[in-house]
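One chain of protein is taken out of this complex; the other chains stay put.
On to chain A.
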Amino acid sequence: MIYARGLVKRFGDFTAVDGIDLEVAPGEAFGFLGPNGAGKSSTMRMISCVSLPTAGELRILGMDPARDGTRIRGRLGVCPQLDTLDPDLNVRENLTTYARYFGISRAEARRRADELLEFARLTEKAASPVEPLSGGMKRRLTIARALVNEPDLVLLDEPTTGLDPQARHLLWERLFRLKQRGTTLVLTTHYMDEAEQLCDRLVVMDGGRIVAEGSPRSLIETYSTPEVVELRFGLEELDGYAGKLEGIGERLDVLPDRILLYAPDGDGAAAEVHRRGVNPSSVLVRRSSLEDVFLHLTGRTLVD
């Protein structure tokens, strides 16, 4: 579906994407994970054929975006990072009018709109203007709009950023259904849980480069330990404790507000902490997540 070699995007002096290679197979759910400014959106814009690569090779659905942009876009569904719903149209018209850009007949557009409104759980809102919809509804409508041409490849740029937990879960459930139907999904996110929920395979991007690639599980196995112990110590300096904790588990990270111990056996490590006479104000043993992978790979927490 997607094939890229040495893909580069520069804006003047600034290099947003600095030579990345990737391949996405049909039916796959593929994710770009990384902080803001990592080059995820620039990559997505190249894949969606609205922005041409500065250098490198890119093939989408076996075609060249520079030559066949129009044909490729006809088979893509794009859900941009910021909602670009049409404020002059109501919910249903946002779907039917959009369908017309793909050359879909009016009758067929109406049929698909009804189906997609059902899918996005917006049937009751069909005649409503777009503006008063909640963030979650707008997002679902944007995703429904991206599906109006029955795309082979759906691109979602930060699909759940800014949504409340309930709205996110509903959206994930809808995306999961798409995935089950065999639609190829490519998404960007800076949420670890989202990547773990939805992606079969992902790349971690940082500074315009790919720093790791694999399934969520394999990335955790490669770059982290099965369990992590989080230690908090009130308001005291943490560096003093780091020395005393040296050697527990495989690795240790001192963050501004807590110390993380990476260990195969979290409870054992926590017991060892107490045995050394260190008494944190709170101890949390949890399974390792992509957040830990990211921290390990980039040396910092995932904050904007």
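Here, contacts are C-beta pairs under 8 Å (C-beta built on N, C-alpha and C of every residue); 3 or more make two chains touch, one makes a residue touch a chain; residues count from 1.
Please note the rule applied: contacts and distances are computed from a predicted model.
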Checklist entry - With one chain of the assembly withheld, which option in "Transport permease protein", "Thiol reductant ABC exporter subunit CydD", "Spore germination protein KC" or "histidine kinase" matches that chain's UniProt protein name? => result "Transport permease protein"
Checklist outcome for this item: Of A:L89, A:A126, A:M192 or A:V211, the residue that touches the missing chain is A:L89
Item to check | Residue, one of A:A25, A:V50, A:A242 or A:L255, that touches the chain absent here | outcome: A:V50
Checklist entry - Of the residues A:V78, A:L116 or A:M205, which one touches the chain left out of the display? => result A:V78
Checklist outcome for this item: Against the hidden chain, chain A presents residues 11, 48, 50-52, 69-71, 73-74, 76, 78, 80, 82, 84-90, 93, 96-98, 100-103, 129, 145, 149
